[in-house]
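Single-structure report; data block below.
Only a single protein chain was left out; the remaining protein chains are all shown in position.
This part shows chain A:
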Amino acid sequence: MTTETSTEYEKYYVPEKSKLAVCATIGLILSIFGASYGLNEMTFGDGSGSWGILWVGLAIFAGTLFVWFRTTIRENIAGMNSAQLKKSYVLGMFWFIFSEVMFFFAFFGALFYVRNLAGPWLAGEGDGGRMNGLLWEGFQYSWPMASTPQESIGGAGNQLIANNGTFESYDKSMAFGDASAWYAWLPLWNTLILLSSSVTVHIAHLGLLDGNKKKFNLWLGLTVLLGIIFVFVQAYEYYEAYEHFGLTLNSGIYGSTFFMLTGFHGFHVMMGMTMLLIQWIRSVKFGHFTADDHFGFEASSWYWHFVDVVWVFLFLFVYIL
């Protein structure tokens, strides 16, 4: 086999030794150590109080990420990133978002499984039917689940199988109820807010492509603002759920799926918002980004669109259907 060295070639930048990975490792491992022991103390009452370790770990982790991104940004400004390296970043971000999609897929899968299969079986339908008469006599299935199997048999004390907690259903679910009061239904407003934020971030991108930094800063700032409003509305919704609807994490599988899906979504909104906010500060304060070099912004905006699409599915399958 013959090999010769190709001529025109931009060198791929391979960074020198770096302490970043080790610092990030220390942060991550301290975090999970603190979280595990802290949770165990909370639930089982043993282990030494360790929440402090979690906070130290998270602080180290966040600090490392800050330095890490600052380093890559500086490398880019110094012109060390060839077009090929930039493509590696693009691929990295794309497949990272794909992995996030799959994370949500697990929770949506759980929702579909419970709603279409396990729920009806618990109530005596189909092949799993006998369980109902044996264990959960009288349980009727509906979605949102009006009463948990445990409640149907008169509480945890009557359970024939191991008891793993008390599950009491809600007084009022989050599903769309009264059509005449649609304007008071928060999820609808939140949908509008999040959808329009996808539009504003796109307008910001168009502005940047035109080289219009003022337009970019304005619309990007607006996007962040919409994100913040979304999070506050969501938080208010949780407050209502806990305080007035009796809907909690303990409200059986409906509460579990509702809070886990919207909760992880909300967490991702906060992440995306932070990313966009950082890009906004970079642009406003440091004048970063040009029409043909703005990957930091582009990656954050992809992430934002992803969060938005997840919400559309949430709105459909958690709130409406």
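Observations
By definition in this document, contacts are C-beta pairs under 8 Å (C-beta built on N, C-alpha and C of every residue); 3 or more make two chains touch, one makes a residue touch a chain; residues count from 1.
Everything that follows uses one rule, which is that contacts and distances are computed from a predicted model.
Set against the options "Acetyl-coenzyme A carboxylase carboxyl transferase subunit beta", "N-methylglutamate dehydrogenase subunit C", "Transketolase" or "Cytochrome c oxidase subunit 1", the UniProt name belonging to the omitted chain is "Cytochrome c oxidase subunit 1".
Where chain A meets the omitted chain, the residues involved are 1-6, 9, 11-22, 24-25, 28-29, 32-33, 35-36, 39-40, 42-44, 46-47, 68, 80, 84-85, 87-89, 91-92, 95-96, 98-100, 102-103, 105-107, 109-110, 113-114, 118-119, 121-122, 126-128, 131, 135-136, 145, 148-150, 156, 159, 161-167, 248-250, 252-257, 259-260.
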